[in-house]
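Would you mind keeping the following structure in view while I ask a few things?
Every protein chain but one is kept in place in this view of the complex.
A and B label the chains in the order they appear, each numbered from 1.
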Amino acid sequence: MDLHHKPTVDLQGYSPELRALLFDYTLQLADTSLILGHRLSEWCGHGPILEQDLAMANIALDLIGESRSYYQYAAELEGQGRTEDDLAYLRDAVEYKNPLLVEQTNGDFGDTVMRQFLFDGFHYFLLKELQNSPDKGLAGIAAKSFKEASYHVKWSAEWIIRLGDGTEESRRRIQKALDNLWIFSGELYTMTDTEKALAQAGFIPDYSGLLSQWEAHVAKIFAEATLEVPQNVFMQKGGKTGRHSEHLGYLLAELQYLQRAYPGLEW
Amino acid sequence: MSQQKEWPLWEVFIRSKQGLDHKHVGSLHAADAEMAIQNARDVYTRRMEGVSIWVVESKHVHASNPDEAAAFFDPANDKVYRHPTFYEVPAEIKNM
Partner (left out) sequence: METIIEKSLEEAFEEKIANEIRIEPKDWMPEQYRKTLVRQISQHAHSEIVGMLPEGNWITRAPSLKRKAILLSKVQDEAGHGLYLYSAAETLGTSRDQMVADLHSGKAKYSSIFNYPTLSWADIGAIGWLVDGAAIMNQVPLIRTSYGPYARAMVRVCKEESFHQRQGFEIMMTLCNGAPAQKKMAQEAFNRWWWPTLMMFGPKDAESPNTEQSMRWKIKRFTNDELRQRFVDMMVPQAEFLGLTVPDKDLRWNEAKNGYDFGEVDWEEFWNVVKGNGPCNKDRISTRVKAHEEGAWVREAALAHAQKRAEREAVNQA
């Protein structure tokens, strides 16, 4: 039994332009959840302690499940007969739309927790709003995923505090993770043309509202963790429009290997 | 601080649905109570097994001594009058 959400939405009233925008955006959300879920799944069997191995696998499973719902909905929006697997397994890196942050390699546990923390806050505030989208497909997936994200945001924030306010070594490591990853946080809130158009049409929230909530959340947790946000940095961007770091190609080579080596088969 | 110290052991109790008691399901390691609850959620409720979790650090559980089991529990054996089936109720009397 497949428990995850499968949207069936009446798309008749949508213009081709709106459908294309929604397709593009849904795919971006799908790619984002898949790539981060994939990264987290790399930890399975290698976590710092058994209990956290299970915790990270749970988050990875949530994200992969979420991505499947988005891919299925994107396929529906596109209406070309592609499946969730066609979308995930048969597109190249330049066609992937995830922000740079989520494709960054796992590094040590601190790097992974920091990547997760920066993303979780964004994810949480976005889904909270997206539940109210007039697009029932997105709203439905967002409502289910919001519950999951509410747990993720708690998990990563607590680890940030533990590592920041733990030992000297853990503080050094998690501060370094912040220094390295902060430059990827800006892209989350830099709206693409698709995002701007959808926000204007009232289908998704404007990100400036999300940003202020996120900043407050991040500032509070970093203060408790005694961490310092790097100042005057040049924010990186490009992932959402297909300009990725070198890491994504390797990730996809692994992820897509069987589908590419044996095209068109059932598994 | 010692290098090799293990996270403390916690006992986990889960209420499987509203209206039922919390039941002991097992144990796990966690650095603090908050984490123990979350770990319990991640370890012991992956298949919708619970709606509420209790954790207690294992060292705080005090148990009766099995050597005294006879002294503790056998005396209840002959108090059959504590059970309703001990009493005879005439067939004519309903609902008692």
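We take it that a residue touches a chain if its C-beta (ideal position, glycine included) is under 8 Å from a C-beta of that chain, and two chains touch if they have at least 3 such contacts.
Every value quoted in this text rests on a predicted model; they were computed, and no experiment measured them.
Note that the undisplayed chain, when the full complex is considered, contacts A, B. Remark: the omitted chain is touched by one listed residue; of A:Leu163, A:Ala177 or A:Ala197 this is A:Leu163. The omitted chain makes contact with just one of the residues A:Asp108, A:Asp193 or A:Glu228: A:Asp108. Interface note: of A:Leu22, A:Ala60 or A:Leu188, the residue touching the hidden chain in the full complex is A:Ala60.
In the full complex, chain A touches the hidden chain at residues 2, 34, 38, 41-42, 44-54, 57-58, 60-61, 64-65, 67-68, 71, 84-85, 88-89, 108-110, 161-163, 165-167, 169-170, 173, 254-255, 257-259, 262, 265-267.
Listed for chain B, the residues touching the missing chain in the whole complex are 1, 3-7, 9, 25-29, 31-32, 35, 43, 46-47, 63, 65-67.
The definition used in the following text is that only the chains that are shown with their structure count from here on.
Work out the mean CA point of chain A and of chain B, and you get 40 Å between them. Of all residues in chain A, those touching chain B in their complex are 49-52, 54-55, 58, 154-155, 158, 162.
Residue ranges of chain B in contact with chain A, taken from their complex: 7, 28-31, 34-35, 38-39, 42-43, 46.
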